[in-house]
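For this view, one protein chain was removed and the others were kept in their places.
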Amino acid sequence: MKTTLQSGPFAHADHRVDRTMLTVLLALLPATLFNLWLFGLPAILLFACTLGAALGFEALWLAATGRDARAGLADGSAAITGWLLALSLPPWAPWWLGVLGAFIAIVIAKHAYGGLGQNLFNPAMVARVALLVSFPVIMTAWVAPQPLFTERAASVAQSFAVLGQGVPDTMVSATPLGHVKTELSRALPASQSAADAPALPDLLLGRRAGSMGETSVLLILAGGLFLLWRRVITWHIPVALLGSLFAAAQLASLADPARYTDGLFHLLTGASFLGAFFIATDYVTSPMSPRGKLIYGAGCGFLTWAIRSYAGYPEGMAFAVLLMNALTPIIDQYTRPRVFGRQRNGEPLPLRPF
Amino acid sequence: MSSAIVSLTLLGIVLGGLLGLASHWLAVEEDPIEKDIQAMLPGSQCGQCGYVGCAQAAAALARGEAAVTLCPSGGRALAEALAKKLGVSADLDGHAEPVPQLARIEEALCIGCVRCFNACTVDAIIGAPKQIHAVLSDICHGCGKCVGECRTGAIALQPVAPSVASWIWPKPAAGLAREVAA
Partner (left out) sequence: MKNHPIRGGVHPRYWKELASGQPIAAFPLPARLSLPLQQHVGAAAIPLVEPGQRVRKGERIALAPGAMSAPLHAPTSGVVHAIEEITAAHASGLPQLAIVIDSDGLDEWAELPAPLADPFAAPPEEIVRRVAEAGIVGQGGAVFPTAVKLGMGKQYRLDTLLLNGAECEPYITSDDRVMREHAAEVIDGARIMAHALGVAKIIIAIKKNKPEAIAIMREAARAFAGIEVVGVKIQYPIGYAQYLTQAVTGRETPAGRRNAEVGVVVQNVATALAVQRAVRHGVPLISRVVTVTGTAVSRAGNFEVPIGTPVAELIAHCGGYRARPRFLVNGGPMMGFQLPDENVPVVKGCVGIVALAEEETARQPEQACIRCGTCMDVCPIGLPPVEMAQLIRKDRLDDAARLGVGDCIACGSCAWACPSHIPLVQYFNHANGALWTADRQQRKNERLRQLAEARSARLEAARQERLAAQAARKARAAAPRQEISE
């Protein structure tokens, strides 16, 4: 019995990339289904376009570079990218926005960097930000929930019209964060405009205008807890992110309630939970050590608050994540664990009397 | 518009000039790379490369006059290391795989003439006139200088057989490269 040389270990954990990715998709499923119902047929069509385009570009790229497209698609990473991108778009955006976003995410943000595992920035967020700065009007044209099977549900004809042209001007609605920002620019205090936001139960369930990923806080949280339970992610990034976002907002709001909304408002509006559990925790673009994750998560949370409060855009999660992505290599470098028998600086431990 | 062009051009000229002056004033006198290269060479002064000794070969390498494949006893491994150090791409396809070689003396043919003994620059050959010579295998580095000196053809370079003690794990074949090739 002559064998080819293989190194151990000869046993292996039942861990596989494709299963991990599948778990993430499973965690996103409840929130996604709820939102597809909430925003109706136009949202379903856009979701399908975006996801399909992401998978299509992945397959095309792999085929064009001479790799096995089926094996590449099987790892599930392109599906997650397309899925998250679709969740971060306005639900009634035109079809080409999703397709263009998928192109940016898959081809430019992922494969131009060398493919899976090599990209510095979160592909879905690169696409979202690129679309946001290129098409600011379309990317902030939100719509109030129009649930399926209700009298407000979009008809088939209307749905295809939306898919072609986007939200009709008459139906454009603002997110709570956007509303506060607009009112502040009209010198209306934040404490007053924040009160216009939907009631707490509606915010938790997601009955408000916004992207599909941000509205239903409870279902996203449930998905995140599922990922924690399945040990796909650790608590460090979500806790640090939400904690620092809440702390920054709460402190600022205590200091100047007219200018700043409070911590709870920041947590429950916008894409805080989607970002904390599903975007910032992307393996490829986040630090690896627990300490690094805490620093990174805290950075994401604080930057999100700062961008929401001071920058021109109402939502800052995508920008914050991209900025912290850029810092990931350096965070990784400075948060490596201490090596057994060595001090933090790499020198051997001194011999201690016993 | 024109003021922008003028100011940027001026800025470029001034900064470029500063850089030029800095490279002139702050130039490193001695070429540190020569020392590094000398440390990489075997240091046996065997002269197989055509230079008098390893120091001269290192100087020539540093000046870019010699090929990185010049050292026969360093083998392919040294050639690769030199190419990396000097930042040149060496065509190593024709260069032999780094099979270390050692000189071996066929006792039946040795007449004890001490020619090889005198030729060896590192005293890796022991013996005396009229006595059969032998090679110290832990010192010999296979430069082959003795082979040419031997009149009776008693010396030959022999590849060192790989052993359990010297074997190392090969680098894993790149799984993703395999996929591309398929």
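All chains are identified by letter, namely A and B, in their written order; residue positions are counted from 1 within each chain.
Note that a contact is a pair of C-beta atoms (placed from the backbone, for glycine too) under 8 Å apart; a residue touches a chain by one contact, two chains touch by 3 or more.
None of the values given here were measured: they were computed from a predicted structure.
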*Any idea which of A:N35, A:T50 or A:S77 touches the chain not displayed?*
A:S77
*Using the touch definition up top, pick the residue from A:L33, A:A258 or A:V339 that touches the left-out chain.*
A:V339
_Hidden-chain contact residue, picked from the options A:Q6, A:T170 or A:S185_ = A:Q6
_Which candidate, A:P201, A:G312 or A:P350, sits in contact with the chain we can't see?_
A:P350
*Sites on chain B contacted by the missing partner chain, in the whole complex*: 39-45, 54, 77, 121-124, 138-139, 141, 162-172, 174-176
*Tell me where the left-out chain touches chain A, residue by residue.*
1-3, 5-17, 19-20, 75, 77, 115-118, 283-284, 287-289, 332, 336-342, 346, 348-352, 354
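The rule is simple: only the chains that are shown with their structure count from here on.
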*asked:* Just the number, please: Cα centre separation of chain A and chain B in whole Å.
replied: 53
*chain A partner contacts - residues on chain B that touch it in the complex*: 169-170, 172, 179-180, 182
*Name, in rising order, each residue of chain A that touches chain B in their complex.*
5, 7, 65-68, 71
